[in-house]
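Rather than the whole complex, this shows some of its chains in their spots.
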Amino acid sequence: MRADGRNAGDLRPVTITRNFNRYAEGSVLVEFGHTKVICTASVEESVPPFLRGKGTGWVTAEYSMLPRATHTRSPRESSKGKVGGRTHEIQRLIGRSLRSVINMTLLGERTVHLDCDVIQADGGTRTASITGAYVALADALQGLQERKVIASSPIKEAVAAVSVGIINGVPLLDLDYSEDSNAEVDMNFVMTSSGRFVEVQGTAENEPFTIEEMDRMRDHAIAGIKRLFEIQKTALTK
Amino acid sequence: MRADGRNAGDLRPVTITRNFNRYAEGSVLVEFGHTKVICTASVEESVPPFLRGKGTGWVTAEYSMLPRATHTRSPRESSKGKVGGRTHEIQRLIGRSLRSVINMTLLGERTVHLDCDVIQADGGTRTASITGAYVALADALQGLQERKVIASSPIKEAVAAVSVGIINGVPLLDLDYSEDSNAEVDMNFVMTSSGRFVEVQGTAENEPFTIEEMDRMRDHAIAGIKRLFEIQKTALTK
Amino acid sequence: MRADGRNAGDLRPVTITRNFNRYAEGSVLVEFGHTKVICTASVEESVPPFLRGKGTGWVTAEYSMLPRATHTRSPRESSKGKVGGRTHEIQRLIGRSLRSVINMTLLGERTVHLDCDVIQADGGTRTASITGAYVALADALQGLQERKVIASSPIKEAVAAVSVGIINGVPLLDLDYSEDSNAEVDMNFVMTSSGRFVEVQGTAENEPFTIEEMDRMRDHAIAGIKRLFEIQKTALTK
């Protein structure tokens, strides 16, 4: 039994609130327990230079935390004048994950910017961001279809993500901050609704992990992500 | 009659939601109509170098907008690697406004960081930030008193702010974005609960303004800020 | 009686020396007592991207202090790699002030850059900059007319600026550095020659100020700026 009463294979309560922002083409507030992330999808009618004239689109992501999203205040990256390594790593992960389920030819020469801004951070901000950004992206693309900007949906399948960690030898799904701080291993899985992986990232914080441990974490992740797909689907049909 | 049905001297609906963030010593979500700002107050047990060893405290502010707070997406200042002139101007204004109502000796050698993050921008983000930051600051200082960190309240009086503009020759209180874009003059007033001013800033966007116009805007502002003091007080007694 | 022998409503000796620089289209050395600012106006035959193709011009300003303009040396902003908040605030103020008196359609698709470089700072550098920059701008535009680049003068009226502060309850015009350091309130007024305001900025350094104090400062400012218009006019007719 975990500190918040969950079993090893339980997600935290997950909610996805659509249309959180009046202006963005797609927007959600996604909550994984106390972790809260605003995800907006902004459509721009142009593509980066390396894609111009090729007839295909682009999906890119930026990630940031408000200074007091965390237990103690962190300086803003804008004040420091540069984006840190962890932020770079996460926003590249979010972008790759979402691109994996989009048909760029059907999207056409336009860019969707996904902005994931963490307003409260209690662990799992990158997995919540991917899971929420998918819904914001789906809403934005649905809007393009309704306004006849694109003929058919560029979405190939859904994508969602979850973390799994090992504490005292036990694999636990969807770590919160206090669990994450004590985990021996931390793996993030990004999976599509056809049951295939787009990203798998495992890191030993102290002790390296065995093949058996990796497989047990993977089983937990698959079960958890399947529940996330249901939550996304429910949110999108409201 | 204005586009949203208000009279010239009406504020938009203003709400202040306290304890919006689990971790900050003080935090609110302040809304002026569709403008929404998260204000957090973070207490740090040290002061900037120029104040060390003087026994007095410091209050400082940072201001930022999420990229899609606005009608079209703006690039992040962290990605551009520098904080723009408008942001600098606003965060300096917020900091000065809040410092004016704090007794720095009673605060002692500690800093309160006020972070004002605009999650949706429909005009008046700087005045909403000041009005909301006061409540977050009051909560943080109340907490210090309750935990016996400080002996008595450093708050001398309340502070709030509002904008007034002139459109077609008529002074209007608390401009929203579409009004602000069409205003001939834009003034921001920051006033304390004793009816005195800490900041007055007026800018002619096209035509310069006369003394009479300035006085009429001032009258509107005084009436509007008095209502904001009531809203702050109500929020703080909940 | 003030430390330098002035009465409360006196300006410091103000001089405006035209053609201070061989190369600029307009240039002055403006002195408000010991405060000395070089203002140059440089004409560029293009406009910023947001104005291209609209047939209208632009006026923009930059402000800087030499490292030893002040009592103690300050690091250069170029060495620190970024422009500080105070500098941003001042150069935005100068730009807005000068744009308010220019007919951008008559200027045509060109930009005038006003560079205000403080070589000695004894208070009032921003008001001296605005007052001097107007003369440099007038000279540059006069040159464009003489060379038949523009058909008629884009200048609608003159603009000048002055500061007023309250020390020991007494409003004093045109504060020098030692007065400014002791002022309870500091207001800057930017006014046009038709007696209307383009910018009013008042800041309480310690104690907030009342309506009556604001009105008394305003009266002082109006009288002071009228004298500055005479000094500008005299300089321009030499």
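In order of appearance the chains are A, B and C, and numbering begins at 1 in each one.
Rule of thumb we're sticking to: a residue touches a chain if its C-beta (ideal position, glycine included) is under 8 Å from a C-beta of that chain, and two chains touch if they have at least 3 such contacts.
It should be emphasised that the depicted structure is a prediction, and the values quoted were computed from it without experimental measurement.
Asks: For a quick check: 3 copies are placed, so what copy number does the complete complex reach in this file?
Replies: Number of sequence copies in the full complex, not just those placed: 6.
Rule of thumb we're sticking to: only the chains that are shown with their structure count from here on.
Asks: What is the chain whose Cα centre is as far as it gets from that of chain B?
Replies: The chain farthest from chain B, judged by C-alpha centres, is A.
Asks: How far is the middle of chain A from the middle of chain C, if each middle is the mean of its Cα atoms, in Å?
Replies: 50
Asks: Between chain A and chain B, what's the gap in Å when you average each chain's C-alpha atoms?
Replies: Once rounded, the distance between the two centres reads 33 Å.
Asks: Where does chain B touch two or more other chains at once, residue-wise?
Replies: 82-83
Asks: Spell out the residues on chain B that touch chain C in their complex, using ranges where they run on.
Replies: My answer: residues 82-86, 88-89, 91-92, 96, 100, 187, 191-192, 194-204, 206-211, 214, 218.
Asks: So in the complex, the part of chain B that touches chain A is made up of which residues?
Replies: 21-24, 27, 34, 38, 40, 42, 44, 62, 64, 66-73, 76-79, 81-83, 87, 113, 115, 117, 119-120, 122
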